[in-house]
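Left out: one protein chain. Kept in place: all the others.
Letters A and B mark the chains as written, and numbering starts fresh at 1 in each.
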Amino acid sequence: MLKDITLGQFFPMDSVVHRMDARYKIVITLIFLVMLFWGQHPTALIAGFLFVAVATVCSKIPPKMLIKSIRPIVPILIITGLLNLFFFGGGTVYWEWKFLKLTQQGIQASVFMVVRICLLIAGTSLLTYTTSPIVLTDAIESLLSPLKKLKLPVHELAMMMTIALRFIPTLIEETDKIMSAQKARGADLESGGLMQRAKALVPVLIPLIVSAFRRAEELALAMECRCYHGGEGRTRLRVLKSGLRDYIALAFTLLLLAAVIVINAVVY
Amino acid sequence: MEPLIIIDNVRFSYPTGENPDERTEVLKGISLTFERGELVAVLGHNGSGKSTLAKTLNAVLLPTSGTVTVAGMDTKDEEKLLDIRQHIGMVFQNPDNQIVATIVEEDVAFGLENLGVPSDEMRVRVDQALNAVGMYEYRTHAPHQLSGGQKQRVAIAGIIAMRPDCIVLDEPTAMLDPQGRREVMRTIKLLNRDYGITVILITHEMDEAAQCDRVVVIDHGEVRMDAPPEKVFSHVREMRELGLDVPQATELCDLLRQAGYDLPDDILHADQCIDALAALFSQKGIISNAGSGSN
Partner (left out) sequence: MPVLEAIDLTYTYSIGTPFEKTAVDHIDLQIEQGEFVGIIGHTGSGKSTLMQMMNGLLQPTSGTVKLDGKDIWEKKADRRAVRFQVGLVFQYPEYQLFEETVYKDIAFGPKNMGLDEKEIDRRVRETAEAVGLSEELLQKSPYELSGGQKRRAAIAGVMAMEPKVLILDEPTAGLDPKGRTKILTQLREYHRRTGCTVMLVSHSMEDVAKYVSRLLVLSHAKVVCYDTPSNVFARGDALAEMGLALPQITRIFHGLRARGIVVPDEVYTVKYGAEQLLSLLKGGEGTC
C-alpha cells in the first residue's frame, strides 16, 4: 500500500552522532563522499569502511538498518557490477566470449564499484537516520546562509522543504483514498496501455491538486495567525551548536581523507 | 477592568460579481464584548457568519466598518499585527492543515520562533504547553502518527506556548470522532479553568455550547441571543428555526412542559433531567422514593 512508504527515515535515538551539529554532519558526509571516490586504490574503500563502521557504532543505529537501506538499490548494484565486470579494464584475461571479457581489472573495478556504492548509501543513510529532516533543513539553511547576501531566498527555500516533508505523508494517504473512491465509481486504474492509464489518472490528479491548493491556503492562514513573517528576527528551538565532538569527528574524517590522498600519491 | 475584546458595530462584506457595488454582507453590525477568563461559545449554522466574525478578532479580516479592539489595540493598526496575533491565538478546523513541522515539539515551537523568543526560554514554554494539553510524551512524534484529536491538541499547544490572552477555536472538533471531540473539549475547558485563558469556541454543536459559560447565537450575520446556555437552549422552537439543535434533555422537558407539567426550563444535562423528572414523579405520587437526590 502507498502509505507504507516511509519518508525522511529519521531513527530517533540518543547517541553521540544524534547529538552532533547537523552542519558538521553534512560537511563530514561530503568529505566522506570525496574520500570514497578518491583514486583507484583500495585504501579509499578501507577508509570508507572504517568511517561507516565507527559512525555506526557511535550512532547506535542497528547495522540491520544499513543493510535495509541498501536493499532497494540491489538491482542497480547488480547492473553496475556486471557492466564493470565485462566491459571495463585490461590486464590478465581470464575468460572471453564474443565481446564479453572477464579481466583482472574488470573484476577489480566491479568489486570496487559495488563496495563503493554500498558504502555511499550506508554513509548517507547514517546522516538521514541520525538527523531529523527538519534539523537537516535547518543545517542546510545555515550552511547556505552566506548566499543570502546574493539575495538568494535561503530561508524561504528551507521553509518550503520543511513543509514538503511535512505534507508528503498526508498527500500520499490522500492519494490512496481518492484512488479507492474513484475505483468505487468504476474508474479503471489498472489496465490498458500507457495513454489509457495516463488518462485514467485524471480523476485522481485533479482532486489531489485541488486539495493540495486548499491545504496550502489553509496552512498559509494558520502560519500567519502564528505570527509567521518570513525569516527576519526568527529564533529556533534547536540551536545548531558545535562542540568538541564535532571537531573531533571532523578531524577524524579529515585525517582519513589525508591518509587516502597520501597513500594514493605514494602508490601511483 | 476593560473587556479583553470589544466588537463595536462590525460589518463585513465582500464584492460579488463584477459590479463593485454588488456586495454580500456577512456581518451586519455586530456588537459584543468578551471579558478576560470567559468560556464562550459562538453558535450558528454554516454560513451564519460565525467564522468570519472569528477571523476579525485577530486581524485576519478587517471589518468593512466598525472596530474590533483587542487588549486595547485596534485590529486596523498594522504596526500591532504581531502583537494582536500573539494575544489572540487561533485554532482551525482541519488538524492536518495547521501543523507546519515534521516533529510535534518543533511545531509547538513554531509561533515562538516567529516571535524571536530565545531558545532556552522556548524549550521551557514548549514543554509547558505540551504538558498542559497532555501531549508531552508525544513530543518527538511525527504529526501523521497522531489521531485527529491529538493533532488538534498539538495545534492548541502551539497557540498557548505563545501565552495568548485568548484562544479562538473555529470548529475545532468538526472533523474529529467522538473520542477526539471529548479530548479537545476537555483540553479547552482545562485551559480556561486552570490557566485562565479566555476561550471563544466557534461551533455548530449544541452539546459543546452547553459546556460553556456563555452562548452567543449568530444568524445571518447578526447576534440573535447572548446568554448562559440554560437560557439560550430554553428557547427550543427558536433554536430549531435557526437550524440549531437543543440538548435532548431540554427538548424532553420542553415537551412535558407544553403538556402542562411543571418542570424547570434551564435543564441541559442528563443528570439534571433525571433529578427533575424524578422529583416530578414523586410529587405526583407515582413513585414514593424517586425524589431522593433531587432538591
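Here is the rule we go by: a contact is a pair of C-beta atoms (placed from the backbone, for glycine too) under 8 Å apart; a residue touches a chain by one contact, two chains touch by 3 or more.
Remember, predicted model here, so these are calculated numbers, not experimental data.
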(request) Mind giving the shown chains that are in contact with the missing chain? (result) A, B
(request) Using the touch definition up top, pick the residue from A:T43, A:S59, A:N84 or A:Q182 that touches the left-out chain. (result) A:Q182
(request) Write down which of A:M13, A:L30 or A:V202 is the residue touching the left-out chain. (result) A:V202
(request) Can you work out which residue in B:M122, B:I188 or B:L277 touches the chain that's missing from view? (result) B:L277
(message) Using the document's contact rule, name the residues of chain A that touch the chain not shown here.
(response) 1, 4, 174, 177-178, 180-188, 202-203, 206-207, 210-211
(message) Considering the whole complex, not just the chains shown, which residues of chain B touch the missing one?
(response) 45-47, 93, 147, 174-175, 177-180, 204, 206, 243-245, 247-249, 251-252, 255-256, 259, 261, 270-271, 273-274, 277-278, 280-281, 284-287, 289-290, 292-293
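The rule is short, and it goes like this: only the chains that are shown with their structure count from here on.
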(message) For chain A versus chain B, what separation do you get between their C-alpha means, in angstrom?
(response) 44
(request) Mind listing the chain A positions that touch chain B in their complex? (result) 8, 12, 132-134, 162-163, 165-166, 169-170, 173, 214-215, 218-219, 221-229, 233-239
(request) Enumerate the contact residues on chain B facing chain A in the complex. (result) 58, 60, 82, 85-86, 89-90, 92, 94, 96-103, 105-106, 109-119, 122-123, 126, 140, 142-144, 155, 158-159, 162
